[in-house]
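Just one protein chain is left out here, and the rest sit where they should.
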Amino acid sequence: MALSTAITLQQFEPGGTTQAALLVGTVGMFLGMLYFISAGRGETDPRKQEYYIITAFIPAIAFVSYLSMALGFGATTVEFAWLGQPTQEHTILWARYADWLFTTPLLLLDLALLAGANRQTIGTLVGLDVAMIVTGLMAALTNRGALGLSTSGVRIIWWGISCGFFLALLYFLLGTLSRNAARQPGEVGRLFSTLRNLTAVLWTAYPVVWIIGTEGLGLITLGPETAAYAVLDLLAKVGFGFLLVRSRSVIDQAAAGAGAVTADD
Amino acid sequence: MALSTAITLQQFEPGGTTQAALLVGTVGMFLGMLYFISAGRGETDPRKQEYYIITAFIPAIAFVSYLSMALGFGATTVEFAWLGQPTQEHTILWARYADWLFTTPLLLLDLALLAGANRQTIGTLVGLDVAMIVTGLMAALTNRGALGLSTSGVRIIWWGISCGFFLALLYFLLGTLSRNAARQPGEVGRLFSTLRNLTAVLWTAYPVVWIIGTEGLGLITLGPETAAYAVLDLLAKVGFGFLLVRSRSVIDQAAAGAGAVTADD
Partner (left out) sequence: MALSTAITLQQFEPGGTTQAALLVGTVGMFLGMLYFISAGRGETDPRKQEYYIITAFIPAIAFVSYLSMALGFGATTVEFAWLGQPTQEHTILWARYADWLFTTPLLLLDLALLAGANRQTIGTLVGLDVAMIVTGLMAALTNRGALGLSTSGVRIIWWGISCGFFLALLYFLLGTLSRNAARQPGEVGRLFSTLRNLTAVLWTAYPVVWIIGTEGLGLITLGPETAAYAVLDLLAKVGFGFLLVRSRSVIDQAAAGAGAVTADD
């Protein structure tokens, strides 16, 4: 009956795809974290350090989240029926949302630093992002219908609202932020474009996996769904970070530019 | 038994005052959000954009909160007895507090920007505000007595502590912040005074509704209480924002002043 009982009921079949995918995610994030820490060692310019700090914290947070899911802490069960199906208990890995709540703003912060964005733009991006994740969590946890809608109907409404915030986010990412980045030196602008495109494409895949997965319409099962998220998470966090930190000369230029931008901001 | 079960049990009587008030709040906040977004479109000066961004996020957050209450996600039940009454289950709309936790600091930020306040003053205001909301949530969720006090007694103690933080907040709002605003150009100072007075009066009504409502002494029922909060929320968020964003020339002056303040800060 205690708080912790309520949030740690679920266990996975040992050796199944779900648990394997969670362990791959845990190890991958841990190694990514170590790599970004080692890449940043010896850097003494605060403006350059900032990229390594942010980029290392992203897989560090995801590591804790993945481990919590692998250990069952980050899982719960929610009772609902897929459209036209009987009601049953579904495993919901809520720790994903706790992870995304902090890692997605940090990824946007990396992009915003490269683009030389001001705090108004950063605030807007982070606000839309947090709204997207929180309403996504509501979609995931909803276990009852209302206003004449079935439980699944209400879940899909929250998913739709979350997608709405995501579209607004994409609008600023592809609009204001890209215009900011166009004023940066050529190499910085190119790295920004690469990372922005990677982010736009990968992030678009998340709501698709959600709606076809066990939280949405139940067209795929928990194993493949968890594997798909693990691949997306590793690409969007460790892959993103790898492309960023290997570009030392671009970070040098971006950091030099940031100095100038801040001074007249 | 899962987390989501615990927080989404409650359903409202369809067509009742409670649900009607929640739907009015949902629609009102959505329209307010659209209006502030459209008012801010085309603005390119970051210092002016800031007002529109903050002011649009306030009803956006409240929209999500109201919708969650209307859909039952943001409601729970707590067992306690009003003073001298038998114990019974009470519907607690906890999503209000999640809304207020973010929207009240943003409203204070609008006021602080108008007043040209420094980060020390903003930090103090936001800290007191968060303490006020969190202890208010404790009041709302308390379901047992302690130290010889009844459950209702403990609830009223938390309400009293929350009021204490509110009084400290008012002290800074009417003191430091108003002194800051007095140094701003005349029109900015007048708009600040109007919005500050609106905020001080409306915010004072909240703990009054709380203590006479179902969470406190139970002198009024959930329907009128929900309607009262909806009116207060719409005035304190959409009404506040309307008075702010229609004053374009004042925002111009405030933004120009902010540049000067920041430069020598």
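All chains are identified by letter, namely A and B, in their written order; residue positions are counted from 1 within each chain.
Keep in mind that, in the parts below, contacts are C-beta pairs under 8 Å (C-beta built on N, C-alpha and C of every residue); 3 or more make two chains touch, one makes a residue touch a chain.
This structure is a prediction, so every number in the text was calculated from the model and none was measured.
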If I consider the whole complex, including the chain that's not displayed, which of B:Ala98, B:Ala131, B:Leu198 or B:Ile211 touches that chain? B:Ala131
Which residue of B:Leu67, B:Ile92 or B:Ala227 touches the chain not shown here: B:Ile92
Residue list for chain B contacting the dropped chain reads 5-7, 9, 76-79, 89, 92, 94, 118-121, 123-124, 127, 131, 134-135, 138, 141-144, 146-148, 154, 157, 161
Over the whole complex, note the residues of chain A touching the chain we left out. 1-8, 11, 14, 46-47, 49-50, 53, 57, 60-61, 64, 67-68, 70-73
